[in-house]
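With one protein chain removed, the remaining protein chains of the complex are shown where they sit.
As written, the chain order gives the labels A, B and C, with residue 1 at the start of each chain.
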Amino acid sequence: MARKPKAPAKSKAAAKAPANSGSRLNDDIGEDKRLKMFQLQLEVRHLETRAHDLFLQNLVKGTSHLAVGQEAIASGFATAMRSDDYTFCTYRGHAHTMVRGASMTAVLGELMGRECGLLNGKGGSMHLTSVEHGAMGSYAIIGAHLPIAAGAAWKSQYLGTGQVSVCFFGDGTTNIGAFHEAINMAAVWKLPVVFVCENNLYMEYTPIGDVTAVEHPAADRASAYGLPSIIVDGNDADAVYRVARDAIEMAREGGGPSLIEAKTYRHFGHSRADPAKYRPEGELEEWMKKDPIPMYRQRLLDFGIGENVVSSIEEMVMKAVDDATEAAKASPEPGSEYLFKDVWADGGASWRN
Amino acid sequence: MARKPKAPAKSKAAAKAPANSGSRLNDDIGEDKRLKMFQLQLEVRHLETRAHDLFLQNLVKGTSHLAVGQEAIASGFATAMRSDDYTFCTYRGHAHTMVRGASMTAVLGELMGRECGLLNGKGGSMHLTSVEHGAMGSYAIIGAHLPIAAGAAWKSQYLGTGQVSVCFFGDGTTNIGAFHEAINMAAVWKLPVVFVCENNLYMEYTPIGDVTAVEHPAADRASAYGLPSIIVDGNDADAVYRVARDAIEMAREGGGPSLIEAKTYRHFGHSRADPAKYRPEGELEEWMKKDPIPMYRQRLLDFGIGENVVSSIEEMVMKAVDDATEAAKASPEPGSEYLFKDVWADGGASWRN
Amino acid sequence: MAELTYRDAVAAAIAQEMRRDETVVFLGEDVAWAGGVFKTTVGLLDEFGEKRVRDTPISEQAIIGAAMGAAMTGLRPIAEIMFSDFFAVCWDLIANQIPKTRYMTSGQVIMPLVIRTANGGGVRFGAQHSQSIENWAMMIPGLKVVAPSTPADVKGLLAASIRDDDPVIFFEQKSLYADKGEVPDGEYVEELGKAKVLREGTDATIIALAAMVPRAMKAAERLQAEDGISASVVDVRCLVPLDTQTIFAEIRKTGRAFTVEENPRLCGWGAEISSLAMEECFWDLDLPLIRITTPHIPLPSADALEDEALPSVERIYNTVREGLD
Partner (left out) sequence: MAELTYRDAVAAAIAQEMRRDETVVFLGEDVAWAGGVFKTTVGLLDEFGEKRVRDTPISEQAIIGAAMGAAMTGLRPIAEIMFSDFFAVCWDLIANQIPKTRYMTSGQVIMPLVIRTANGGGVRFGAQHSQSIENWAMMIPGLKVVAPSTPADVKGLLAASIRDDDPVIFFEQKSLYADKGEVPDGEYVEELGKAKVLREGTDATIIALAAMVPRAMKAAERLQAEDGISASVVDVRCLVPLDTQTIFAEIRKTGRAFTVEENPRLCGWGAEISSLAMEECFWDLDLPLIRITTPHIPLPSADALEDEALPSVERIYNTVREGLD
């Protein structure tokens, strides 16, 4: 397990780091971004863990898919994105929505089906969306959001806004047709979209290797779209940040799409119903050693950031999660007035006169 | 344009040719198969041309998609297939259906909507099927038949019948989702199926290069499924035969699927409605020089087959097409009794009691 | 007024809207350089250029996904799906994503897009290129559904669909493409959700859509001429929103109603209208509402068989006449 940041291989921007930086913190990432990534990772970790607790208390209904173990990817990308860039993600999307700026209360409230929820309880855990923060939706049917993200990128290209779409999906998603169609068209049209495969080794309960003809489900397919093969350690926020920054920059400058495979692991089962018994013994334990959060904490300390700074962030995050939990619990259920609202742009639901 | 057979590059079976063959005809292909391929190519050419004439006489209704120019592919594959192997093809499927053994009368009859048609007029030009000859259908919606062909191969694998499915499709089809799903699953399951992309440079009216992220739409994607990249001259029946034979043999022996890209060109427009004005000047003329049929005829003569043998085949085929035309014209339209027949396995169409 | 074909009215409407609103963009297979396989979009590339009129790969999910993503973020895309049968290869986007996203996000997005498609039979294309699938769209909450029967309606309703802030499925009936009709000059926009009474009658009400409208009109004329039966004909035009007011008013006037559907019978739009009439006009009905549909079979390709399957003027005429007996 890497305790120190690896040399930013092939990273253009690395060259931009100050030539004779006194501290390692003054490299191409720097202190502010590192603290931000640490905080984001913690926020995700604790929010997700809280969601799990609330489910055990029967306060979270339906299903939910946690990103515990995969925090570095969401955090690294969010830190590299411009505030008006677009995120498209999956049902495993609490993390991606929150790191763009959605409030914890609104996220937990949605999982609990409360009025304060991001979607007033109408969408649920699998559809978190916060358009004001550029979180353009969590999509629950495998593959659909890849072409949708390409469409948002088409908008940016057409209007010349410079916005980039970043689209997250899992390893299992690389075997569905929409994956193929979206990436081909994005490549042909040179759209500003970054496709990010979070390879956590499993589709639902089936190991990805059992159902995929190549070893690296995304990276080994990049050449089918004329794209370079890119693999990154998805548990290392710095590595993710660098790859994200470069791909986003290239897209913003008109260089077209990228396909990035981030290797990672989910600590929980696939969804709340899943005890993950199908995992070979010891696998989780191995990956726990690569848990992105303790690793990143240690890196901050190694870089000379004070224990007090780190632990004050930890305390702040815990408190924020506690506060959000209380606020969400206090929120009422959505009233019936929501039922017939917002099918149509006029705010209503009428299909006849 | 190759006037002589190329060395069968990488062809395993080439080694099986008699060591000191007196005539070039005694190579790994041999005279019988060559005469068969010549005849099949002629049959396709003249049947398709006749279909075109009948359309101009308003006797062929609806649409039709001719394979003129692409005859070497259908003929080479059919010659390499075992009689119980399966063919799956597209709306451009008259050739593939006939080379497996369907009668010309039944093919023309179907195009003309006559009772003698292969499908009694119920399917039409785009759905030619002759199960008794292993022609398992022509599919009119892009991509659908790739997974279906894989399914037939699954049957062969499961029952151990040794049958191989051969699935033909166009260059444009490589950009649709079903292509990706079918080949991945076939590769993972090691199914006995050969996927054959007939790259005729155009999807419908749009050049394939304008809409595809790679140069060789099929071959450059093979690696995405762990398969080797295979390109063959689709206008050379011998070359096609060799590639077909090897891929089919490998599939039959349990070696799994292949993806083959055959470069070719259609002489007519995409379908009967299309004058093909979008083609750059001179392109057709260049390809006419590579017309598979005169090339193959010359090769037979070069190999020492008599002009009289060749021209008697030509006459026989012309007569067969003429006879089939007359027979189809003489056939009545299907009567109403066909309308409510064969929705269900019980022969009927009733959805209620 | 100029005389235009149904086909040409498509390009006319798109051009009209592209001229006034730069956010209108158009994509599909063979739509730009080739002008569409039905020649419905000839001239658009020349006028609006490659940035706004785009040829795509054969990737219907990518096409509809692109339209959705662009619509959610500020454009007003028009996507062409060449044949309506091909909705089936991108049905997730059409049925699960586009219509539900506004509701699921509690109104965070609007989805102003149009999916145009060539629908229906009568041209010997066989079972996979001839389906009439208005009911596929009608059954999905969150989609508006339009199916014009005349060139003027093509122009006016397509323009209205492009301006609408909701997703609209716009069915062009391919057997009507060659039909000609007067189309208002200049900017012309109709309203969605209005049925049209094409013929007033006192004995029977025939409710039809798209290609069935001219057939219903001919049957009504024949009923008048040969049997003295006075039939009103309603062109439904929009299935969603559905103009139940106009439809019910015409049903109530005569008390004897017939629907004419090109789709196979089960769960067709006529079933919905019948069930609505049952619930809301029951006491005004002198006779049961009778549905005239394509039988519940795949559509055969041979001329003779296809003609027998689709509701014909003859069948409409006979059904109404016998129904009133």
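In this text, a residue touches a chain if its C-beta (ideal position, glycine included) is under 8 Å from a C-beta of that chain, and two chains touch if they have at least 3 such contacts.
Since the model is a prediction, treat every value here as computed from it, not as a measurement.
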| item | value |
| --- | --- |
| Hidden partner chain, touching residue among C:Phe26, C:Tyr103, C:Phe248 or C:Tyr317 | C:Tyr103 |
| Among B:Phe38, B:Tyr86, B:Phe168 or B:Phe195, the residue in touch with the chain that has been omitted | B:Tyr86 |
| Omitted-chain contact residue, chosen from B:Ala178, B:Leu201 or B:Val317 | B:Ala178 |
| Among B:Ala144, B:Ala237, B:Ile305 or B:Ala328, residue touching the chain not depicted | B:Ala144 |
| Residues in chain A touching the chain absent from view | 61-63, 113-114, 117, 120-127, 140-143, 172-173, 175-178, 203-206, 210-212, 273, 278, 333-336, 338-340, 343, 349, 351 |
| Residues in chain C touching the chain absent from view | 85-89, 91-92, 94-96, 99-100, 103-104, 126-128, 135-136, 138-142, 240, 263-272, 274-275, 277-279, 282, 285, 287-291, 296-298, 300-301 |
| Residues of chain B in contact with the chain not shown | 86, 88, 118-120, 122-123, 127, 129-131, 136-137, 139, 141, 143-156, 158-159, 165, 177-178, 181-182, 184-185, 188-189, 338, 341-347, 349-353 |
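Methods note: only the chains that are shown with their structure count from here on.
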| item | value |
| --- | --- |
| Gap in Å, rounded to a whole number, between the CA centres of chain C and chain B | 37 |
| Chain centre separation (chain A, chain C; CA means) in Å | 41 |
| Between chain B and chain A, distance of the C-alpha-averaged centres to the nearest whole Å | 46 |
| Chain B residues counted as touching two or more neighbouring chains | 143, 175-178, 210-212 |
| Residues of chain C touching at least two other chains | 56-57, 59-61 |
